[in-house]
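Here the complex is missing a single protein chain, while all its other protein chains stay put.
And now, subunit A:
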Amino acid sequence: MTPDTPRRPGKLLPPVSWVRNQLLPVLIPSLRPFSQGAPSSGGSGTRLQLRTRLLITCLFGGAALGTWLHLRSEKERQQKLQRIEDLKKVAIGQGDFHLVDHTGQPRSKADFLGQWVLLYFGFTHCPDICPEELEKMSQVVRLLDQEPQLPRVQPVFITVDPERDDVAAVAKYVREFHPRLMGLTGSPEHVREAYRVYYSAGPRDEDEDYIVDHTVIIYLLSPDGLFLDYYNRSKSEAQIVQNIRGHMETYQTLFS
């Protein structure tokens, strides 16, 4: 122990020498070397002590970090499981549709399970937008077909104008875009029913009148029949293809 240095009378603050010789060495052991009676014989002993302290601190810190990460991943896993359960309920409970395809065959939601679907609502008397979007959708399908490792996509066109678009009109229309493009029609009530199934899942449009106005959207449906994504007029073929490829690569079916 170093002898106390005598305090100067009248001074309240500890002198610099006291700070250096008494206070600092306690806080930072490696500073002891110059004082008398240092606990160990020299620098290497105090450095070892420092290293030990550092090691212990790191171990505790690592353990704390590890625990936190584990708890976080557990929480994420639980949330993911919950989300899957919620989605399953939506997939089953999302309602069904009863339409007829352009060959006259009845079609409902079950017919499309297990397939990726690109869906577009339109009408055959549409001046320009529907043909453009259907052409875009067909081109997307053609591009995806060129990648044999990806599952085939089923393009579907549902008319929002069932009064004028009967089976024959729809058949004539879809034939000109893509051989796999399936057209669906039916009674006005059934078409409204189908539109509700997907419209409620898609982005909102201001106008609910589906005859005059309809959302210009191409929907992507997963093999579970769930709405996964949508593409508006501004999306190019390349962007849509890339997006679909991404979904396919990360997709895991809910019902296995």
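Methods note: contacts are C-beta pairs under 8 Å (C-beta built on N, C-alpha and C of every residue); 3 or more make two chains touch, one makes a residue touch a chain; residues count from 1.
The definition used in the following text is that contacts and distances are computed from a predicted model.
Look at the chain that isn't drawn here: its UniProt entry, checked against "DNA polymerase delta subunit 3", "Phospholysine phosphohistidine inorganic pyrophosphate phosphatase", "Cytochrome c oxidase assembly factor 6 homolog" or "Exosome complex component MTR3", names it "Cytochrome c oxidase assembly factor 6 homolog". Of the listed positions A:R51, A:K80 or A:R233, the one in contact with the omitted chain in the full complex is A:R233.
Taking the complete complex into account, A:K172 is the one of A:R53, A:R77 or A:K172 that touches the chain left out. Within the full complex, the residue among A:P127, A:P148 or A:P179 touching the omitted chain is A:P127. Counting over the whole complex, subunit A has residues 122, 124-131, 164-165, 168-169, 172-173, 176, 205-207, 213-216, 232-233 touching the chain that is not drawn.
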